[in-house]
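Shown here: the complex without one of its protein chains, the others still in place.
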Amino acid sequence: MSAHALILAGAGGERAWRLQDYAARGGYGALRRIIAEKTPPEAIIAELKTSGLRGRGGAGFPTGLKWSFMPYAFPGDKYLVCNSDEGEPGTFKDRDILRCNPHAVIEGMIIGAWVMGCTRGYNYIHGEIFEIYQRFEEALEEARAAGLLGRNILGSDFSFELFAHHGYGAYICGEETALLESLEGKKGQPRFKPPFPASYGLYGKPTTINNTETFASVPFILKMGGEAFLDLGKPNNGGTKIFSISGHVRHPGNYELNLGTPFPELLAMAGGMRAGRKLKAVIPGGSSAPVLPASVIMDCTLDFDAISKAGSMLGSGAVIVMDETTCMVRALERLSYFYHEESCGQCTPCREGTGWLYRVVRRIERGLGKPGDLDLLHSVAGNISGRTICALGDAAAGPVQSFVKHFADEFAYHIENKKCLVPPLVQEAGSQIYM
Amino acid sequence: MLEIEIDGKTIQAPDGSTVMDAAALAGIYIPHFCYHKKLSIAASCRMCLVQVEKAPKPLPACATPVTNGMRVWTHSEAAVKAQKGVMEFLLINHPLDCPVCDQGGECQLQDLAVGYGGAHSRYREEKRVWINKDLGPLVASDASRCINCTRCVRFTAEIGGLMELGQAFRGDHAEIMTFMGRALDSELSGNVIDLCPVGALTSKPFRFSARTWELSRRRSVSPHDSLGANLIVQTKHDVVRRVLPFNNERLNECWLTDKDRFSYEALASEQRLTLPMMCERDTWHTVSWQIALEFIASALQSITREQGGQALGALASPHATIEELHLLQKLMRGLGSENIDFRLRQRDFRGDAVRGGAPWLGMSVVDIHDLHSLLVIGSFLRKDAPLLAQKVRHSAYRHGLRVSAVGPNAEDWRMPVAARALVAPSAMVAALAAVAAALAEETGRTVTERLARRLPAAADISGEARAVAQSLASGEKNAVWLGNFAVQHPRAAELHLWAQEIARLSGAALGFIGEAANSTGGYLVGAVPGEGGLDARAMIESPRRAYLLFGAEPDLDFADGAATVATLARAQLVVAASAFDSPALRQAADVLLPIAPFTETPGTFVNCIGEAQSFNAVARSRGEVRPGWKVLRVLGNFLELPGFDHEDFESVRDEALAGGIPARLDNAIGDVPEANAPVPRAGCLQRIADVPIHFADPLARRAPSLQKTADAAPPAARMPAAMLAELGVNAGDRVRVRGSGAVELHAVADEGVAPGCVRIAAAHAATVALGPMHGDLSVERI
Partner (left out) sequence: MLSQESLRQIDREIAKYPPGRQQSAIMSALRIAQVEKGWLPKEVIEFVADYLSMPPIAAYEVATFYNMYDLRPVGRHKITVCTNLPCALSGGVYAAEYLKKRLGIDFDETTPDGKFTLKEGECMGACGDAPVLLHNNHRMCGFMTTEKIDQLLAELERQ
């Protein structure tokens, strides 16, 4: 009951990503109907609001509301941007959407352009997935050739140009204003808000940015109706969501589930814990979400509100599973290293603070911890949190705070005994070594 | 207006204000580093975090817009906690080298650390170290002190017009640098020193020469370009150690050109003239002031007795003070001579007879902000008037000012130029006539009758001229400026006349950029020939028996340095009052009088907007150096002339400017007949002579650090690549250039030079032999 794949449904085979196959699955039907019926933008926004669709990139902002912010009557260029710069550790759903069903994203963007009066759009694709970028370029060519993109779409007077932009290795560009800067050919350093992109976005023009999965959901909502989509999930948490599950499970991968599915069901779908080990902790929404111990997560349903209530966040739906062999100090060191490396360097607390956090955690991991280090970590993380231009500061502070909070004993053991509470490295079948 | 409450104070703030703006209005200081009133908002240092009612997080005051009824606390517990947190982060990687840091005592980080920093550091990890950069001769880098506020980066892009500095790499590897370690190459680069809130960018010439708290601060006025930037001159033991801007929103704001800032180094030059000297039988020896002045007085008296005042000539630098220029002209007229001029690089004086008044910018500097369209005629705008150029740039980028240009040069002004007619000097009058014709078509207005017959046929109006006209016609607030090249042009009066016509047709203000600190002031005090008098050119072309040379170098400050030196050398008596000694002066003069540079004398400059700005001496004179006005006053006494009894410089100034200023500023010109345009000689190129920024006056020429910049590179023969090809010359080849004499220079390809022309800088020893700044040159490969 809880698995009702929409975006990933039927999108398995070699050719399933092609326009022809997508159309055979009913693709571009929603767009054709909108153009034929000249559906008013307000009606589509109303449908999205009904559906309870919330942004799939991590923040969970209601999509219908976001689209209503765009000044439709604004003269001149307005831009629509898809954020496929997926790089938060644990998240790998957009890659699969673009690999298996790029036309769903394209159709969602064209509909978005129709709704918001956008003239031009870009899909910003993560640097490390060049093959996916090339495939998306091909999909765009197919759509252009079929009259679905460009001037006078499907013979109407509606025109919309869509292009792919390739990133080249900067996690921060997943932040929407950093992404805009990057699209303008600059370093991806986030902008201070206000002004928000809806009034001052790409090239200073009104711009809306949504996640890949959000756009991909739109055609399905318009096909099945907002109510039906909402009913798949929970109130205020409508529809399906793709969960990327990684770490110590038997079958890591993407699973499209109804929002509100209990966590144990996802765990079971992923084949359960590897080697029959015990679950220790889960990061439920990408590496920046606070970690939850097994006891907490096993009682959670997977939706924005429930995870938030449990003290973490659903984020992008990236579920990182850690078993009893995981050293939480080492796990935190890896994450802290990541945020230190990916800080853009613009604002002081993040630029200076992420390095400080990483160095202290590394010291503890190496058995050089000192009494007072945990208080120091807590204090430094607190001085970053809420003081930065963008959310990367919070993202870097969150794991430190939650790891130290939930696994204080393990950190204290490291500091006192200069070694790990759990066995350091476990040799496994097939010459794999796990943390 | 919006109402906001900050720290319990109710403040009315204009719409669009930030919390920082509103706090400033109420005199509330919010700590900050990256924020600067003249730069775009980065909101990145986070030092200005404040508590705002209903906001869940502290917000940066610099970037948070004021909303009506907003309540803000800048020093609440929450705000101070955030500020202290930021301060700790800024300090963890900052070296503890304050005792050897030039910024010490005027360091924003040091000051704020006292208020917001802890007594000890909690940071026990390794500190970051950056390698210092070589940013050129003016700006020193101590990279590890950098707090990445990016003020310097924003300055180069937003004020300097070209992003020369960047923040490369990311995270805590982020580092401020130039591309490939290049030197800063901007005539405004020194401003990054003032902007840097820490000691990461400091003055290279000033490095380790004094602690800032040992310095006395005295106000002064820049003696260089026509703007008259306001200065703070800092001295230690009566020696000038450093020059900083004095904020003046009407003129330089908080900026200085590098010349304004670093020319003080010349004050310590070994070429400083410190004792009066006389040449007898080819031997120079020092004399007392008494002997020198007695000799001069008796010689002048005997010459005027024999031949009248007409036998004398006075040539003064346009960088001389109002007081000096006034007493010099008074002295000359007292001796019965009308032969006085300060326009030493000018060739065409036909305008003198029909001039409305003293030429000036024709508008205030602040008004540049609101201009819609500006035509610049014959100007090396960016280097001749860097801060005026900066205002134009700012207005072009921020407010859409359309800049157009007519002239033989198209070098990079670091601003968008909407239309440009790149024409040879000989074609400039025709080019302006074409612009006027196109404007008349565009606006439906008619050209003044006496000029109408000189208009080109419609078919002969170039596309460029039309584009310039369109740019002017489409704006309401317009200006037409004549630059130094136009003023020094052999047909300057006609250029002036056509510029006036273009201004009339487009409803524009007509203005002169002005060459030097007293280019407007010199006219006001009458340092120009009167009835029957000789102008600067005529005084050289019709040799006089005796000359008074005041503050000018004969080889470098004249339209034809070679001819000037030759003429002066043949004169019976040349008295040169100068702050510096030089071989050319010794060749030309018989008496050298050591007069004070601007730092050692009180004085006044009337700048391009007609503002008289007086200043006092800021340092003790060296040796027997005397203020120029006192020398002239005493000489007047020796000559027993009436009216040389001033007690102080103020009384000289008041006498000099008694006629008032505003009423005498007038750029109007009456009719000037069409000159016969000289036909360029076959096989020759027309010379375009710029006066390089750091060779333009005796002080700049002798400032060692300025002389190490790219702007002080030796002159080259710059030609379009097609011209080089025609001559069979490769870029970089040595060429022989012949004018009235010959010199050898490197050839450089430069598409910013009009076809048929070669650009060779004047005011440089390497090109003096060429003779006039205008005219035909032959160029051949060696």
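When the chains are written out, they are named A and B in that same order, and each has its own residue count from 1.
Rule of thumb we're sticking to: contacts are C-beta pairs under 8 Å (C-beta built on N, C-alpha and C of every residue); 3 or more make two chains touch, one makes a residue touch a chain.
No experiment lies behind these values; they were computed from the predicted model shown.
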Contact list for the unshown chain, restricted to visible chains: A, B
Absent-chain contact - pick from A:P89, A:P219, A:G315 or A:G369: A:P89
Chain not shown: contacting residue from A:G29, A:G253, A:G272 or A:G382: A:G253
Which of A:A216, A:I320, A:C390 or A:V422 contacts the chain that the document leaves out: A:I320
In chain B, positions touching the absent partner: 157, 162-170, 177-180
Residues from chain A at the interface with the omitted partner, ascending: 77, 86-92, 94-95, 120, 122, 126-131, 163-171, 182-188, 203, 244-248, 252-254, 287, 318, 320-322, 326, 331, 334-335, 338, 341-342, 344, 430-435
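The working rule: only the chains that are shown with their structure count from here on.
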Between chain A and chain B, centroid-to-centroid distance (C-alpha), Å: 55
Sites on chain A touched by chain B in the complex: 170, 172, 187, 192, 194, 340-349, 351-356, 359-360, 363, 370, 376, 379, 382-383, 386-389
Sites on chain B touched by chain A in the complex: 41-47, 49, 56-58, 60, 63, 65, 82, 85-86, 88-90, 92-93, 122-126, 128, 147-148, 167, 169-174
